[in-house]
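One structure follows; several queries about it will come next.
Only one protein chain is missing; all other protein chains are in place.
Per-chain residue numbering starts at 1, and chain names A and B are given in the order in which the chains are listed.
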Amino acid sequence: MARRTPAPLLNRPVWFWALVTPFLAGLLVFVYVPLLWSLWLSFYDARNTVTPTDFVGLANYVALLNDRLFVDSMVTFVAFAAFIVPLTFACSLGLALLLQRVTVFRGFFRSVFFIPTAVSYVIAAMVWRMSFFNGARFGLANTLLTDLGQQPVNWLGGENNWYWLVLVSLRLWLQVGFYMILFIAGLNQIDPQLFEAAALDGANGWRRFRYVTFPLLRPTSVAVAMLLLFNAFQAFDEFYNTLITAGGYPPFARPPLVYLYLISFGGGAQDLGIGSAGTMILTLVILVFSLIQNRVLALGGGGQ
Amino acid sequence: MKPSRAGSVLAHLAASVLAVLFLLPFYVIWRNAFSTQQGIVSPQWHWWPDQLDLTTLTAVLGNPRLGVVQALVNSLVVSVVQTLATVVISLMAGYALARWRTPASRLVLGLTVFTLMVPAMVTFVPTFVMVSTLGWISSYRGLIVPVVFSAFATFLFRQAFLDFPRELEESAALDGANTWTTFWRIVVPNTRGTIAAVGTITFIGAWNAFLWPLLIAQDPAMRTVQVVLSQFMTAQGVRYPEMFTGALIAVVPALIVFAFLQRWLVEGVARSGLK
Partner (left out) sequence: MALTRRTLFTVGGGLAATATLAACGTNTGRTSPAATASAGTTASGPQLAQWYHQYGEDGVEEAVRAWAAEFTDAQIDVNWVLSNYEDALAAALLTPTAPDVFEYANGPTLDMIKAGQVADLTEMLGDAGAEFTPSVLARMTYDNKVWAIPQTVDMQLLYYRPSVLAEAGVQPPTTLAELTEVAQAVATPERGGFYAGQDGGIGVLGLLLMWASGLDEFNEARTEAAFNTSALYATVAQYKALFDSPGMVKAASADWSDASPFINGECALQWGGLWDLPNVTEAFGDDVGVLPFPASGGDPVVPFGAFSACVSAASDHVDVAQDYVRWLWVDSDDKQVEFSDGFGTHIPAKPSLFSRASQVASGPGADAAAFVTDHGRSNALFWTAASGQAYSTALSNCVLNGADPAAEFGAAAQTVDAELARVND
């Protein structure tokens, strides 16, 4: 990018450091110091201590990679990410596009779609598992089913795969509103004259979206896809709060972070070596997949 | 562009149906909060609550052992201070990262984005040990300071500043303003929408935070509302009305903040995008 005649004061590095230092200092102290500390712990046998002395090299990493349950959980959540990222993306973009067509009460609809963002995962999970999808007879879904003459469904019991419907609908309700707002912001950046030009060329709705809207939305799309990917692999709260029972967390729909929590932090254990090693592996997986995703999106946008 | 009439009707219809579905969970929280235990677990689903008075609400708010009112105050202090601090710190950093394209800037941006990939669980215990060693247990400092440095907020601000019109700053600079005054007088007022968006998200996150306040607030007088309300969800008995009354108490303040910031939010994002 060619700089225009720089206003000299603006580009002095001293201002860069003045503006960025408070954030950078905090980030280093409260994120990077604990992060490096954890990385160090991952090479030790660190049960119930943060100052271990028993160096074990890569043993924690090897133990986890040989742990069938951890590997299964990783594989499940690679598949989950491949499903939930496009779905959330499409739903958020769909809502943003729908709102463009809405002319009456647009502000109201926008608020309604955004407002679930304000609800905590704990409370949302309560509504979903206790009222909507309760396996007992008083759940809303089961009442509707029995009214229609169907058998009630044990939604979260794990005998069937319906728990995915519960988890995905909960997750979408909580999250699409936020990404929708980001898409609305992106759509508003597009010059309306471009749409008019496309319409004059006789482009229909789909072609207009495919050849005008979507390419121009690419910067927003890339950022949203990246955030969604991080989010999918780091899934924890909506799963944990929906599926936890007095008997523990079930072995199905168990995200890697939940499994790590159960064996290294919750459930009375405190194995910081294993926990740290596991999150490092997860971070590496996220890094690899976001590089792949960026590459794919960049290829798709080759004409840009 | 001239959308067809049928298409427009269809769009309004779809939006209305979706709006009902999106609002349904809020209705259910309200219904459960104003029902009796028997009403909720009776064999049939009832749409209308069966105890539409203030019995449960006053019992939860008035119980001195629960300390809900004190907890609401604590949550408000923590959320407001954390939001203000996060917005100011990340706004400056995001602006710097968008304006300067130097190796140093790229490095800081890389450090920022990388932390988004790292699950927060990994830093949890070490951060807690650090904060405890500093003597910040059961203090506002301990609740707030470690969580105000938000890579997410900085990233969102940086994206929003990428297409901030540079001419505005340059003309200010020609008038003799330095970067500091330009930033506060020109840049910040023109970024209200993004500030509202990031502020909303930060406030909601702070208001709904649970595990960190649980560990830090060892003195009952420092507990936040989510910590206090958690006792309805883990006790041996499940009391649905109390639980959902608690949920209602926790959700309503967040909704009020939403309502206030909504106007700026919409107007603001309409102007600045995410790139």
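Things worth noting here:
Note that in this section a contact is a pair of C-beta atoms (placed from the backbone, for glycine too) under 8 Å apart; a residue touches a chain by one contact, two chains touch by 3 or more.
Everything quoted here is computed from the prediction, not taken from an experiment.
Contact with the undisplayed chain is limited, among A:58, A:90, A:136 or A:197, to A:136.
Of the candidate positions B:10, B:41 or B:57, contact with the unshown chain belongs to B:41. Considering the complete assembly, chain A touches the hidden chain via residues 45, 47-51, 63, 67-69, 134-136, 138, 154, 156-159, 245-248, 250-252, 259, 262-271.
For chain B, the residues touching the chain absent from view are 40-41, 65, 124-125, 128-129, 132-135, 137, 139, 211, 214-215, 218-221, 223, 227-228, 230-231, 233-238.
Everything that follows uses one rule, which is that only the chains that are shown with their structure count from here on.
The touching residues of chain B, when paired with chain A in their complex, are 1-3, 7-8, 11-12, 14-15, 18-19, 22-23, 25-26, 28-29, 32, 40-45, 89-90, 92-93, 95-97, 99-102, 104-105, 108, 111-112, 115-119, 121-127, 129-130, 145-149, 151, 154, 159, 163, 166, 169-170, 173-174, 178-180, 182-183, 197, 200-201, 204, 207-208, 210, 226, 230, 233, 240, 243-244, 247, 250-251, 254-255, 257-258, 262, 265-266, 269-275.
Chain A makes touch with chain B in their complex at residues 1, 4, 7, 9-13, 15-16, 18-20, 22-24, 26-27, 30-35, 37-38, 41, 50, 95, 98-99, 101-104, 107-124, 126-128, 130-132, 136-140, 143-144, 173, 178, 181-182, 184-186, 188-189, 192, 195-196, 199, 205, 208, 219-220, 223-224, 227, 230, 234, 236, 257, 260-261, 265, 272, 275-276, 279-280, 282-283, 286-287, 290.
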